[in-house]
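Let me begin by handing over the structure; questions about it come next.
Just one protein chain is left out here, and the rest sit where they should.
By letter and in written order, the chains are A, B and C; residue numbering begins at 1 in each of them.
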Amino acid sequence: MSGGELNPPSLAEAINAKGFTGAAGVRIVAIKPGHAEIALARRDDLLQFFGHFHGGVITALADQAAGIAVTSALPKGRIGVTVEIKVNFLSPADGIELIARANTLKMSGSIGVATVEVFSRSESAETLCAFCTATMRSLDLPGEFRQP
Amino acid sequence: MSGGELNPPSLAEAINAKGFTGAAGVRIVAIKPGHAEIALARRDDLLQFFGHFHGGVITALADQAAGIAVTSALPKGRIGVTVEIKVNFLSPADGIELIARANTLKMSGSIGVATVEVFSRSESAETLCAFCTATMRSLDLPGEFRQP
Amino acid sequence: MSGGELNPPSLAEAINAKGFTGAAGVRIVAIKPGHAEIALARRDDLLQFFGHFHGGVITALADQAAGIAVTSALPKGRIGVTVEIKVNFLSPADGIELIARANTLKMSGSIGVATVEVFSRSESAETLCAFCTATMRSLDLPGEFRQP
Partner (left out) sequence: MSGGELNPPSLAEAINAKGFTGAAGVRIVAIKPGHAEIALARRDDLLQFFGHFHGGVITALADQAAGIAVTSALPKGRIGVTVEIKVNFLSPADGIELIARANTLKMSGSIGVATVEVFSRSESAETLCAFCTATMRSLDLPGEFRQP
């Protein structure tokens, strides 16, 4: 995308610390340009009727992972925002933690597409519980959000 | 779907009171078979980096509205769960409240499809901020979740 | 989108006359800025295994309708191309003709989102057989495709 400097991981940390993801406790596991792995521990206020992680919470995690993956490959001062997101729920997310692994398929002009696999982790195993595709567009980070 | 009795609104209330939607304060505005309107007031822990409602929270609200719309048209003792959900984000959700209005397009066998319009409400106007399609499947409500 | 001149319907006709849509016989019924209605008559080479219209053909029609709807609201010399498309198949497309009606939900910068309802028309009725959401981006029409 750029011959120049890419966004530093500290931007992802700043994004993540705010609002819903900060309050829910989303944790960054690993970032490299175009890729992100983040995790979220089970908590009662993140579940649905049957006691599994709520589909919206799974989507929020996938969205965040896609955004970090795409943003981490953008030039410094640019950020990826979500145009649309699509999630298939494959099995009950009944583990103790969710892990989302995002991979940028393509950046083309200002449009990026990422896929995200979300796993439900129990004591003994990881199960693929959701598969997501997200379309992002990049824009200039407004001045008040820029990092020094 | 049925010549018999449909699910009562109290099932939607029970679903809604639990977990994420209960903790976030999702409020049921209106339900009729195949349709649902629900709302969610702005709160700091529901936002994203720029201070708008988080895309995952918007999706959670749309998902919940679709589930209630579909479930409300199912025979008593059946519930709709999400197979997949797709959301386009159309404008910043920067209002004081989100309102989601879901409409069941089709029930066919155990599969139902709903669309959801999500509006961001300010003091003076409602703006369409997201459009969602959800595919649900119906299953028997497990015994421990049945209402008397 | 523009204080100036919009694309003329002749652009949609030129687009439609070419390649797959020309060969399949896609017919423009009505265009106004942001909206399009197009139709496709049943033919053996447009069907699937069970003798209904093929899902890919339904998607092609929906895609074309979305493209025309979005392009018709763009300034002269711009065209909408598809970023992603999503179709739910709601009932068998077993009629004598398909009719696709597209409606632009939102244009924001270079991104447009349209929904398309596809109906299967029999002698006596129209049945909603598919529902589609398409995300388009606008770009400058390359010189060799411009109309005088």
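Criterion: a contact is a pair of C-beta atoms (placed from the backbone, for glycine too) under 8 Å apart; a residue touches a chain by one contact, two chains touch by 3 or more.
All values derive from a computational prediction rather than experimental measurement.
Summary of contacts with the chain left out: across C:Val70, C:Val87 or C:Met107, the touching residue is C:Val87. Shown as candidates are C:Asn7, C:Gln64, C:Thr104 or C:Ser138; the residue that touches the absent chain is C:Gln64. Take chain A: the residues that touch the chain left off the picture are 86, 88, 90-91, 105-106, 108, 113, 115, 128, 131, 133, 135. If you put the missing chain back, the residues of chain C touching it would be 14-15, 18-24, 44-51, 54-57, 59-64, 79, 81-89, 142, 145.
Residues 83-84, 86, 110-111, 113, 133, 135, 137 of chain B touch the missing chain (whole complex, contact as defined above).
Throughout what follows, only the chains that are shown with their structure count from here on.
Taken as a contact graph, with one node per protein chain and an edge wherever two chains touch, the assembly is complete, since every chain touches every other chain.
One finds 29 Å separating the Cα centroids of chain B and chain C. Mean C-alpha positions place chain A and chain C at a centre distance of 33 Å. Inter-chain spacing, taken between the CA centroids of chain A and chain B, is 22 Å.
With touch defined as above, residues shared between interfaces to two or more other chains in chain A number as follows: 83-84, 86.
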